[in-house]
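Our next item is subunit A:
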Amino acid sequence: MGILSIILFMPVIGALLIVLIPASNVRLTKYTAFVFTLIPLMLSLYLFGSYDRMSGGFQFEEFAQWIPAINANYHIGVDGLSLSLVLLTTLLSFISVLVSWKTSFRPRAFFAWLLLLETSILGVFVSLDLLLFFIFWEIELIPMYFLIALWGSGRREYSAIKYVLYTLFGGAFMLAGILSLYFTAGTFSVVELYQTDFSLLAQALPLAATFFLFFIGFAVKLPVFPFHTWLPDAHTDAPTAASIMLAGSLIKMGGYGMFRICLGLFPDEAQHYAPLILALAVVNIVYGGAITLKQTDIKRLIAYSSVSHMGFVLLGLFALSELSLLGASLQLISHGLITGLLFAVTGILIHNTHERHIKKLGGLARQVPVLTAIFVVGGVGAMAVPGTSGFIAEVTVFLGAFSTSVVSSAPVFTLISLTGILLAAAYILTTLLKVFFGPPKPTFDHVHDVTLMEKIYCGVLVVCIFAIGLYPKLIIDILEPVVASMALLWGG
Partner candidate 1 sequence: MAPGLEHYLILSAVLFSIGLFGTVVKRSAVLILICIEIMLAAVNIALVAFSRFITPVELTGQLFAIFVIVVAAAEVAIGLAIILALYRQRHTIDTKKIDLLKW
Partner candidate 2 sequence: MGLQIAFWLLSAIIVGSALGVVWQINLFRAAILLIVCFLATAGIFVILSADFIAAAQVIINVGAVAILIILSIMLTREVTRGSPSNRMGLPAFILVGVFAVCVIFGVITTTWSVSKVPPTEPTTAALANLLLDGSGFVFVIQLSAIMLISIIIGAIVLLKEKE
Partner candidate 3 sequence: MSNIPEILIWLIPGLPLVSFGLLLLVVRLFRNRSVWNGYVAIMATAASFCLSIWVLFNIIKSSEILLIPGFDWLTLGNVINVKIGLIVDPLTAIMLVVVTSVSLLVQIYSLGYMHGSKSFNRYYAFISLFTMAMLGLVMADNLLVMFMCWEIVGFCSYQLIGFWFHRQPAARAARKAFFITRIGDFGFLAAIILIFSSTGTLNVMEIHSMAAAGLVSGTIITWATLGIFMGAMGKSSQFPLHTWLPDAMEGPTPVSALIHAATMVAAGVFLVARMYPLFEHSQTTLATVAIIGGITALFAGTIALVMNDIKKVLAYSTISQLGYMMLGLGLGGVAVGIFHLFTHAFFKALLFMGAGSINHSTGTFDMRKMGGLARLMPWTFATFIIGSLSLAGIWPMAGFFSKEEILASAMANQPVLFVLALATAFMTAFYMFRVVFMTFTGRCKSPVKPHESGRIMVIPMVVLAVLAICAGWFNATGGFSGLLVSDKAHGWLYGIFGILSHPLAWISLLVASGGILLAWAMYYKRWISPLKVSSRFWAPYVIFSHKYWIDELYEKYIGQKLLNSGLFNLFNRFDSIVIDGVVNDIANLNLSSGKIIRRVQSGNLQLYALFFLLGVAVISILAMLAR
């Protein structure tokens, strides 16, 4: 049982313990959740520190036989990208627990589901066996369904079922892809598949078809136009903690999967179909940004901004140059932090004002100055102002995607995508203007500002955003081996 397994299963053990706690003991429930998310966070920080950046590759690998009959194994391990995402997930889970501290409706079940959610997301990031990967991928639906359907707001049942159906739709494609790979190469192991040359084998399905099976599976999660409409509904109606997990780390599974499987296993197909996918990325960025401008619900607005920001991930991934891949990876992490912060602070805002309609809010800066400041930080991150991680990520995507030599049409798409930054500025500035600035409204005179605990967890995210933004080396040097070896697939 290595550290990675401990990180992976700690939350689910916590969830089981919580189930055993008597329902009346809410305090103990919360502290259990607190401890069982804090420990994985600490451990993943430790792993992040001790990962050997020189040699790169998969480290902390663990292997055990699982289903020998079909050669499926319990095989986990992390490289720079997945380790960063593991760290992001454990951090956001920990923060989600803090965010939900005031939950009063069935807290036991809530925290248990939250912890199970953490394990399933972590499982996706650490699995090196496709079957294991798929199982974690699908398990994640269960806690998320309940979190949205029971603790959500608005049309929560609709949103929850929509989320589940969409992901299952994508998951079905992905399963077909996994089976196709299995019947081609006879293994589920990602590491072995990396070393397999599929063109020499009898293919169960044409490689391009398999590529798209996987792509659709991940595209639903990322989300890519036109599979994106589950996202605003789910994010909007989910409770704050679930929104943070959804936007912060769950949709990163899509980007991670594309990186690991679509690019890693199908370099030729990825290159061949890159223009098509880059066009989708541009649609995501511009179309998503434009729709964001039209939103009137503040949570929905942030949700739609994710669609736009995930377009940058897609752009970076399928420009296929080392720098653009780095940019995409950075964007995955940066967006997790920034949107996590935005959802957290919006959750506080909605909780304190009991209002989520942008037109009905207004002039809050005077009444809740600290909350405003935190929202401004999240906002500048989202519109990629220098100093924040958002800037580093997006500028790296642009530099990489424009200068790529692998996809010849990438520069054109990059130039169009630049308008995404303009749109981001437009919607963030407008939101700030309408919600926080302008004359204060007497309705909100007695709205509470953030509490100490809220300050602390928002502060943690703020620090992370600026740390990466000001000193990107923190995270780049762990990502470098991954993107460098990946870029070798297209000749560096």
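In picking the candidates, the idea was that all candidates are chains of the complex that A comes from, given by their letters.
Just so we're on the same page, a contact is a pair of C-beta atoms (placed from the backbone, for glycine too) under 8 Å apart; a residue touches a chain by one contact, two chains touch by 3 or more; residues count from 1.
Fair warning: this is a prediction, and the values are worked out from it, not measured in the lab.
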> Given the complex, what touches subunit A, 1, 2 or 3?
Replying inline: 3
>> Applying the document's contact rule, which stretches of subunit A touch candidate 3 when the two form their complex?
In response: 162, 165-166, 225-226, 228-229, 287, 290-291, 293-294, 321-323, 326, 363, 365-366, 380, 385-387, 391-392, 395-396, 398-400, 402-403, 411, 414-415, 418-419, 421-422, 425-426, 429-430, 432-433, 436-440, 471-473, 476, 480, 483-484
